[in-house]
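Only a portion of the chains appears, each positioned as in the full assembly.
Every chain is named by a letter (A and B) in the order it is written, and numbering of its residues begins at 1.
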Amino acid sequence: MSKTNTGNFFEDFKVGQVLTHATPRTLNDGDRALYQALFGSRFSLQSSDEVARAAGYPQSPVDDLLAFHVVFGKTVPDVSLNAVANLGYADCRFLKPVYPGDTLSTVSKVIGLKENSDGATGVVYVRSIGRNQRSEIVLEYVRWVMVRKRDKASPAPVTDVPELPKAVSVEFLEAPQGTNFAGFDLAASGSAHLWDDYAVGEKVDHVDGVTIEEAEHMMATRLYQNTAKVHFNQFTEGQGRFGRRLIYGGHVISLARSLSFNGLGNAQLIAAVNGGRHVAPCFAGDTIFAWSEVIDRAEVKGRRDIGALRLRTIATKNLPCESFPGAVDKGYADGVILDLDYWVLMPRR
Amino acid sequence: MSKTNTGNFFEDFKVGQVLTHATPRTLNDGDRALYQALFGSRFSLQSSDEVARAAGYPQSPVDDLLAFHVVFGKTVPDVSLNAVANLGYADCRFLKPVYPGDTLSTVSKVIGLKENSDGATGVVYVRSIGRNQRSEIVLEYVRWVMVRKRDKASPAPVTDVPELPKAVSVEFLEAPQGTNFAGFDLAASGSAHLWDDYAVGEKVDHVDGVTIEEAEHMMATRLYQNTAKVHFNQFTEGQGRFGRRLIYGGHVISLARSLSFNGLGNAQLIAAVNGGRHVAPCFAGDTIFAWSEVIDRAEVKGRRDIGALRLRTIATKNLPCESFPGAVDKGYADGVILDLDYWVLMPRR
C-alpha cells in the first residue's frame, strides 16, 4: 500500500463522516509579521497591542483571515486534493480571537453529497470547525467543492444537499466577550467614520491597487500549510489549463480586505462570511483593486459600543474600481475575480 | 463626503500644524526575522541577544533602520500621498533602542512651507517624532517633500523655510544609556577594526552586490505600513513615467547599511542621519553596491567605550564600487542612486 496521500475521491465521502485533519499549527509573532508583509493591513486592532489592550484584549489578536487560512489549509489534503473546483462558502462565523501561541486544528464533517449528472464528479459539502488548544471553537464554516470520482462506475450516493443560510443571521453575530470599543481611538485607527456613518447602499472605492508576485502567494499559502498543487508547481501547471500557477483564492480575499482599509478603516473585525465566489482565476503579475457596498446594518446583541455592517466586496484584476464593476447579466464584468459577502464589526458613536 | 483618504494637498498644510499619524504598530520578533531575511544584516548587536546583554542591553534591539522605516511609514498617508518628490532628510537622531514588544507611533509638525514658482506645487517641511508606548521619543527627523496643490488658484502661503543643521552636531550624539561596549567581543562581531582604527578620508569599498526582487521590496514596504502607491501598483505604474514600480528609497538605505558590514563590521549603531539624497530611481532587477568614506570622527560625551564616525555612504546600481563612484560636477556619476551622510557608533579600544 502506498504511503503517499492520494487524497479522498468522491466515493470516499459519506454524509455524517468526520475528518480529523492533520497538523495542528501553533501561530506565533512571526506569522503575524509575515501576514503584515504580505498584505499590508492597517486595521489598528491587529497592528497595536496598545490599541487592543484599550479595547479589552490581552494583546493584539491575529488577523481573522490569517486564522481562517490556517484552519482552511488543514482541510485541503483530505477534502480538496482531488477537487475540480471550489464552489462556495457559507455560514462562516468567527467566534474567538486567536493570539500568538494558540495552536489551531481543524475537524470537518461531511454534511452533504450530490453526484453530478456526468457521473465523473460530485459535490461534497463539509462543515469545518477550527479549534484552539483549549478546544474552543475559533471559527467554523461550510464549503462545497466538486470532487472527482475514483471510478466512474461506482454507484451514486443518495443526493443530500444541506440547507444553508443565505447569510449569517443577525442574531448569531457576536463581538468578542470582554471587549469594549467605547471611546475607540480614531486618531490611532486613521478613520473618523464609525458604524453610525455608513448607510445601506453606500459604495466605497478602495482606490489602491497591489500587484501580486509568485514568491508572495506561494509563501503565504505555505505559511497556512495549504498543499493544493496548483499553487506551487510551474512544471505541471505550465502544461495545464492556464499555463500558470493559480493563486489561492484566499490570497485575493486577504488583499481585498487590506485594501478595504481605505474607506473602511474602523472595520476592525470580521464577524462572519455569508458567501464568497472566486469568479475568475488570478495569476502573478495581476494587480488587485477592490470596492465595497454596504448591503445591511445591524446592532450586535448586548452591545452599544460596536455594530455590524454587511458588506459586499468586489475584487478585480487590472481594473480600477471607480465605476464599481460587478455583476453583469448572469455573470460578472470582465476583470472581476471575487464577490465576497460578509459582516464586519465597527465601533459606534 | 468620501470616506477614502485622498491625502493632504499643499494648501492643507499650515506652519505649526500637528499631524497625529494613524496606526500605532507593535514590533515583534517576526519583524526582526523578516528584516534579517530581506537585508541580511550581520551586525552582532542586532543579531545576538547574548552580544546585546554583554553590552548592557536587556536583549537585542531591532535594527535602527527598521524602527526608522516604521516611524516614517506612518507619515505617508498624511504627508506624502500627493507628493511629487521626496526632497531630503535632515537632523535625524536615534534616541532610544527599540525592542520587540514596543509599539511605535508618529506625530509630525509642519515646520516650513514654500510654494514653488510654478504655482502648482510647494515644498512642505515636517519634523516627525516616533515614540514608543511609554511616550519616549525613539527617533526624530526632518524631511521635506514637494506636494501638489489641489487648486493652482489658491493663494501661496508666506514662505517660511526652516534653518536646518547641515549635520547633527557632535554634542547631540548619544550612546544608549546603561550600555557599555568596553571589551566588546570582536570574534563575535567579525571585525577587528574599532573606532580608533578609522581615519578621516578613509574609503572602504563594501565589495558585495545584492539584486532586488519585486516581492522583496513590496514585502518590506508593507511591513512598515508605508502606503505610497508607486511601490505596489504595476497596473498604474506600467503606464507611468518609468513603466515600473519604484522601490522605496529606504530599501536602498537598508541594503547599503547591510552591505557596509563588510569593512565597517563594528559600526553597531546609527546615531544620526545628517542628510540623504535619492539621486536616481531603483527598480527590481537592479543590483546594489555601496562604498563609504569616513568624513569625520568624534568622541561621544561621557563615553570612553564607544566613539562616533561620520560616514558618507554611496550606493550604486549595477556598478561595482572599487573606483568609488560619487559626485561628478554638479551631479553624480551614472549608476549612483543614494548619497547618505550619517553618524555611526563604534566600540573603542
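FYI, contacts are C-beta pairs under 8 Å (C-beta built on N, C-alpha and C of every residue); 3 or more make two chains touch, one makes a residue touch a chain.
Values in this document were obtained by computation on a predicted structure and should not be read as measured data.
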item	value
Assembly copy number, counted for this structure file with 2 shown	3
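Please note the rule applied: only the chains that are shown with their structure count from here on.
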item	value
Centre-to-centre distance between chain B and chain A (centres being mean Cα positions), rounded to whole Å	36
Chain B residues touching chain A - in the complex, by the definition given at the top	2-5, 20-26, 28-31, 33-34, 77, 100-101, 103, 105, 133, 213-215, 218-223, 225, 227, 229, 232-236, 245
Complex contacts: residues of chain A adjacent to chain B	28-34, 36-40, 42, 44, 47-51, 60, 100, 187-191, 193, 197-198, 204-211, 213-216, 262-265, 285, 287, 289, 318, 320
